[in-house]
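Right, I'll just put the structure down here and ask away after.
One protein chain is absent from this view; the other protein chains keep their places.
Then we have chain A:
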Amino acid sequence: MGMNLTLKVWRQNGPSDEGRMVTYKVEDVSPDMSFLEMLDVLNERLILEGDDPVAFDHDCREGICGMCGMVINGVAHGEQRATTTCQLHMRHFKDGDEVTIEPWRAAPFPVVKDLVVDRSSFDRIIQAGGFISVPAGSAPDAHSVPVKKEDADAAFDAATCIGCGACVAACPNGSASLFTAAKITHLGLLPQGQPERDSRAKAMVEQMDLEGFGGCTNTGECTAVCPKGIPLDTIARMNADYLKASK
């Protein structure tokens, strides 16, 4: 016997539509379903009824692509820690629960439709400096440039950022600092990232501000909801690099 849930879902026909919360009942939800599968069930019913299915982003459904993401009961990706929406399972909900589902809310993430937001602003932050310039050719030997173990570990931790945007959604200031800092840390800790370290920090932070994200006040809400647990000290590292570059 599955669960019966009441969903309150944000519906918005397009970028210029005003949008509204719409209530749906979903019956017989299996605890083994993922959150997205539960929405699939709702959508199949809506299609059969001739209604418009709820649009949401998704791709790999195994927590590594960064496409899915919605604010579930006021928490980005739901209350389960270090979990993307696709990896959130219905066993964390109870029969009779009311579940509010909203898109990421930020001016630089305009709603495309329903729960789908346009995150091109993240792409532009990456384009501003989230790369290293190397001569193309065959891949170098893995051990040709030595990297300290702890630097490699910290860089890899930062590199696990999947760019889902939960940090922005959870931040009371709508800041993209954790995302930007993850990229700056990932490249700035490695020898290959050193030549452009200062210009990268400056360009990416300036692009982040230009996109209209808010400022960081170190609330830590971003790290708490991050499905990859990107640590808050990446932001301290970004600030240090940015201050050094601005001198």
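Quick notes on this one:
The working rule: contacts are C-beta pairs under 8 Å (C-beta built on N, C-alpha and C of every residue); 3 or more make two chains touch, one makes a residue touch a chain; residues count from 1.
By our rule, contacts and distances are computed from a predicted model.
Hidden chain, UniProt protein name from the list "Branched-chain amino acid ABC transporter permease", "GvpL/GvpF family gas vesicle protein", "Succinate dehydrogenase cytochrome b subunit" or "Multiple sugar transport system ATP-binding protein": "Succinate dehydrogenase cytochrome b subunit".
For the chain missing from the display, the contacting residue among A:43, A:160 or A:239 is A:239, taking the whole complex into account. Contact with the chain not shown here comes from a single listed residue; of A:75, A:112 or A:159, that residue is A:75.
What chain A contributes to its contact with the hidden chain is residues 8, 10, 19, 21, 71, 73-75, 79, 100, 102, 105-108, 170, 172-175, 212-221, 223-225, 231-233, 235-243.
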